[in-house]
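What you see is part of a larger complex, with each chain still in position.
Letters A and B mark the chains in the order given here, with residues in each chain numbered from 1 onward.
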């Protein structure tokens, strides 16, 4: 796994923000809190957690066109939904009051594994935000399950953890795992890019992911 | 698993079309062939397979607004990408010539498992289209790997196959599997909706999926 660094309070405006660096993949995570919930939850006394994901035009080797001009891509929608779903497993929404926690994950530099870095960083930033609101007396600190995410893959027939862009480009199988601190699976996704995978390799990938996630959880 | 029926040639215009019914989930799959490939493949002598997914407004209990008026949802993008990726594992794209096979999957009735029904139906329709083009001498029949997809989930702590809408609504974990005829994993996705899943339940889900997929492959 590549070296991981967390730079807290990178932005000043949001309730909580941090920059997570995994090698040359750098993702800025910012938590905003709104005192209302989406229409489908109104009046139920429960909260909501959602996420948005973006990549700066200069985050990739070849400039990426802005989604403000070309519209959000299918990939962006897919990642946003994944981040939001994962974070909602972290805490009992009923403990949040009628509040929406929106986590913006913006990629400043992309070198593979941006979606899993985003989940890991977003979970920590969200935890920071809970802490600040609790310290300010706005809400009690909710019980939470720590979680982290890591990418893995089959490259040249071998299971590997935390692929960078060049490893990922040649992988036969791409995988992303979101695991809770007690080792349960929140989200597992494996995708054959070059060739289908024998079932026993899924086990190898999960073994690696468990190791990676427990290292990431030490950063909390 | 719910009873499965295939109605071939439901539409007249496309190169191949069929209606797949899995219980009350009915998906129309139609294959169109274009004698060109997307810009990034031009001049490489290789083909392309892609998919689009839609739901008719009346396919659900509460009418679903058309994507022509509200724009494609994140869910639609996610499903389209999943279908396309899976089908591209079915055949060596180099054997297709500079042709694009586009499979439209339109849900007429939705009762859970529409994305996996779409993949299963699309794979069969694509195979039909290959056969027709080969019979007409347009291209040689490519070698292919049969595949099928099935949904599964954890409901009330138990692993279950092929969830209908009401089972799916209460599931702790949703899962979708795309497997090849030789039992390898093309795509595995598990999502905690209610609670994270112990790793051993992933094995139970995979066991069920293998059984389901082999039944589906008997329909070819």
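By our rule, contacts are C-beta pairs under 8 Å (C-beta built on N, C-alpha and C of every residue); 3 or more make two chains touch, one makes a residue touch a chain.
Everything quoted here is computed from the prediction, not taken from an experiment.
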Given 2 visible subunits, total identical subunits the whole complex contains: 6
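Here, only the chains that are shown with their structure count from here on.
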Between subunit A and subunit B, centroid-to-centroid distance (C-alpha), Å: 27
Subunit A to subunit B touching residues, read off their complex: 73-75, 77-78, 80-81, 85, 89, 145, 179-180, 182-192, 195-199, 202, 206
